[in-house]
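With one protein chain withheld, the remaining protein chains of the complex are depicted in position.
Showing chain A:
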Amino acid sequence: MLSSAQQQHQQPFSFPREYFFPPFFTRQTNLTTHHAQLVKWSALVLAYCRHHRIFKLFLSYSGAVAPIYSSSTTPSKTPTDQQDPSEPGELFNNRKINRRLSLADIREVIDFLRKDGRAEYIYKSNGTTTTNMDTTAAPPPDGGGDVVWIFWRTPEEWAAVIEAWVEETGQRGSVLTLYELTQGEATRGTEFHGLDSDLLQKALATVVKRGKAQIFGQEDSQGVKFF
C-alpha cells in the first residue's frame, strides 16, 4: 500500500550532531561562526523536509513551527497516515537539550535559504503577501505567521524529474491529469508521487514557460501535455 517513498519516512530522521550542541540555537556573534551556523541550519532544514517530504513550513509567532503536509486536494492521504506525530516544531526546538531557535533566527535561516533559491515566502506575516505566480494562495495562517516553501527540490528540479518520467514512460504528447501525476497508480514509487499540488503547479509552470508543455482545464480537473 505504501510507496517506497512513504515507507522511507517511517524511519526516524537522524539529526546531525550540531542539533545537540546548545549554542547552535543561539545566534552566534562572530561573523564567520555565524555563517558556519547558517550553513548548518540550512542543510538541516533541507534534509529534515526532504526526509519527511515537507513542502511548506509554517512559522508562527509562538515559536512553534509546524510542517504543512500535502494540501486538502489529496484524498488518498488523511492526516492520520502522515507521520504527523513528528512533533510540530521539533525541527527548531530540541527538547532533549531544552533549546529552541527564536523566530527571528529562523527567519534568518529562511532568508539564507532564499538567497540560495531553496526557500520562498508564500505568506509573510508583516502584511505583505509575496505573490509569485502561484494563484492558489496559501491559507492565511490563523496565528499570523509565515508560510514558506522549502525547496529541497526547486520547481525546476521537480519539473525535470517529471519530464524525465514522462519521457521514460513514453507519454510525451498525451494528456495527463494533474491528479494522476501525483496521486495516480502509475506514479506510485516515483519521487513526485504525493507532491504538493501547488508546488506541482509551480513546477509545471516552469515547463510551460519554456514552451515544453501546456496546461488545460479548470481548477480541479486540470491536465497537462508535454511536447
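Convention: a residue touches a chain if its C-beta (ideal position, glycine included) is under 8 Å from a C-beta of that chain, and two chains touch if they have at least 3 such contacts; residues count from 1.
Simple rule for what comes next: contacts and distances are computed from a predicted model.
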- [ ] Leaving aside the chains on screen, match the unshown one to its UniProt name from "Vacuolar-sorting protein SNF8", "Alkylglycerone-phosphate synthase", "Actin-related protein 2/3 complex subunit" or "Glutathione S- transferase, nitrogen catabolite repression regulator".
- [x] "Vacuolar-sorting protein SNF8"
TODO: With the full complex in mind, choose from A:26, A:169 or A:221 the residue touching the hidden chain.
DONE: A:26
Open item on the list: Please output the residues of chain A touching the missing chain, sorted low to high.
Closed with: 10, 12-15, 17-26, 28-30, 32-33, 35-37, 39-40, 83, 85-87, 90, 96, 98-99
